[in-house]
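Complex shown without one protein chain; remaining protein chains in place.
Chains: A and B, in written order; residue numbering restarts at 1 for each.
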Amino acid sequence: MKARVLIRPRAGILEPQGQAVERALPALGFSGVRGVRVGRLIELDVDDPATLPELCRRLLSNPLIEDYEIQTEDPAS
Amino acid sequence: MGAEAPPGLAEAVELGLTEGEYALIVELLGREPVQVELACFSLLWSEHCSYKHSRALLSTLPTEGPALVMGPGENAGAVDVGDGMVVAFKVESHNHPSAVEPFQGAATGVGGILRDVFAVGARPIAILDSLRFGEPAQSERSRYLLDHAVGGIGHYGNSIGVPTVGGEVYFEAPYEQNCLINAMCLGLAPRERLIRSAAAGPDNVLILFGARTGRDGIGGASVLASAELSADDEHKRPSVQIGDPFEEKKLLECSLELLDRGLLVALQDLGAAGLTSSAAEMASKGEVGVDLHVDRVPLREPGLEPFEIMVSESQERMLCVATPDRVADVLAICAHHEVHGTPIGTVTDTGRMRIFEHGEMVGDMPVRALVDDCPRYALDPRKPEAPLYPPPARSLDRGAGAAQTLTALLASANLSSRRPLFEQYDALVQSRTVRRPEQADASVLLLSDPDGREPAPGPLGERPAIAVSIDGSGRRVAADPYTGTVAAVLECAANLACVGAEPLGLTNCLNFGNPEKPHVAWQLSESVRGLGDACRALSVPVVGGNVSLYNEGADGPIYPTPVVGMVGALPDARRAAPLAFQRRGDAIGVIAPLGASLGASELHKLRGEPLPDGLPAIDLPAAVARLTPIRDAVRAGELSSVHDIAEGGALVAIAECCLAGALGAEIELEDDDEARFGEGAVGFVLSGPEPALRALGARVIGTVGGEALRAGALSIPLAELAEAHGALAALFR
Partner (left out) sequence: MRFGIVRFPGSCDEVDALRAAERVGDATLLWHTERDLKGADAIIVPGGFSYGDYLRCGAIARFAPVMEAVAEHAREGGLVLGICNGFQVLCEAGLLPGALLPNTGVRFLCRQVDVQVENASTPFTWRCERRDTLSIPVKHTTGRYYAPEEVLDDLEAHRRIVLRYAPGHNPNGSSRDVAGVCSEQGNVMGLMPHPEHAVDPLTGSDDGLRLLESMASAARVVGHH
């Protein structure tokens, strides 16, 4: 099954990459953009989606600083 | 050969070949080329690979010297630095890919020059870079290119564990649409480990190792490297190569271990024109043929055509030749380093490059036709009758006082501190770096062996080192291609003298516009003449280099920019003079530059003055004669600091010595712009005991000390100078 894992910096943690993007936008003529935070998207093909949370906790994310969200093609699973 | 119809003349022209060249290919083959053959010819007959417009000029350069170990023609040149060690080095351009995608373009530029150096068996020990962009104050695009190119260089060098120890960057409007990204690499090897790239021995096996092959940079060598860029380059983006420093780090360790174990006959990196160029050049140098099986090449994505596999510029790949009995050992070493290694062909005695897919021959070309038979074109050099470049935009009033002029110069994009760039590079890894960027005029590296072991110090504790400098002032070359190039070579030699190093060899990258235009041909011819004369005067051989032509935008050619990298040796790194003033009370001496004038100077640029038609001639023998006494005094430890007077002139150089040492100075200097801000060649600012300065013929003009730079009526606090000098930081916020 194809799945996506979104990794985000945890709320409240300073995220300088997002800030840098946000600062650059007005110079390019984009106004009214706030709250930019940069994370990672990991796409994978997995036999058993039940293993995903464990996989996320142990390797794909660092729970101290990051949250993860798993998206699978079949929302029922 | 397959039954497919040859693509024909129209596609050949599309790929950058001329009608005449196509006719010659048909004649050499005795038939029309099929697709894969046409792709191979179009790449190997591009300027980038064939040097068809520049080879005759380059052959005039001196290539012999007592320290020379390996000259032009190999992946990198090499000089003997003593103790059985050689330093291999080369500078190369990655201009057009960087203009399209600056981060990856610059990163893969570094990756490519690193491979050139370890392809000859040397462990890369230092990177320097030479960058040119448009005016950052006026151009958002130039700021973007600068930021991303610096990021890309750092990304690659920092990640692979090779220090970036120096470099230079200049900003001029003629680079607005065509930035320059030149990277230089130095490597170190025991002399006996150097390896050449000539394939030899029929039945020997060609092994491709490193990254898998994808569609990166297809058409790169001919489309990207040899055609002028148009205003809209978005469509070229997909073909830019992506660099992977982690893969290259594994490739580097794997290559050096293969050589340490003596398993290889020949080694070559895959750069521009990919497998086509590497295989053809190995075969050409060894005067042999090669059979290549493209279906054995590991692919990153399925469905690549044979021609795509042959021309792909996927990064981080090497090609080696091994005798059949060693193939298993080679593959085992590859596996240990987690590098893919795959036999893809054999050396033959046919003198032909034959390409097979699933056993069927899909291409068959004489190696000589590919590599040697490309037509050479005579240049038609003509000095332009009208100025080629508009005057720079004025940013400083002619009536500005000395203090305002000095701070404006220190704050200008070309003269302000490069610290915001250098801090983005790891200058320390490998533990050789004695003089970091902006600590001395040349970078100084301890001569410990490739495994980081330093030889025992000399009887007086001497610690041998090498020094390296890179330089090239496009504006001065634009004003006078001959004298400007002579000055660039002399500046490198002066930089080396400042740290007590004697030059051993030189590499160059000639960045010019379209050589088919007579005025560019004139710039190129005059510049190469200056390069050759300066090298002969210094007795320094050219060990290799690179040519990047067709650097033009809609507004015309770039400033002609020969970038020169020079490597030298010094007996004791402890004596390498810093540029910073060291001690209160030291005398300050000046040796005024030869041929100093304000023409094409930084001051004239700020004032919006047009480029002059010619610079004052430099007396080459006199310039060379100045270097030895400086070098000897540094080696003897007689001086506290030495700094060459370059862009901005004497007063700017003195201010730089103050800022680097956080010490003021009290001096007397003639009250005229030419003495303060005039630029020439081999001038120096020295500090130390007065008798030592006088012995060198320096004019003693004052004393180190205080919290300000004072010169007659002029007095500027150090803090004010430092603020001006820090102007570049604003570009990286």
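Definition applied: a residue touches a chain if its C-beta (ideal position, glycine included) is under 8 Å from a C-beta of that chain, and two chains touch if they have at least 3 such contacts.
Keep in mind it's a predicted model, so treat the numbers as computed, not measured.
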- In the complete assembly, which of B:Arg354, B:Arg463 or B:Lys517 touches the absent chain? B:Arg463
- With respect to the chain omitted from the figure, which of B:Glu37, B:Asp269, B:Asp291 or B:Asp426 is a touching residue? B:Asp426
- Message: List every residue of chain B that touches the chain not included in the displayed model.
- Response: 151, 154-155, 158-161, 244-247, 249-250, 337-338, 422-434, 436, 446, 451-453, 463, 573-574, 732
- Interface with the unshown chain - residue positions in chain A: 13-14, 16-17, 20, 59-62, 64-65
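As a working rule, only the chains that are shown with their structure count from here on.
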- Task: Mind checking the centre-to-centre distance between chain A and chain B? Centres are C-alpha means, answer in whole Å.
- Result: 40
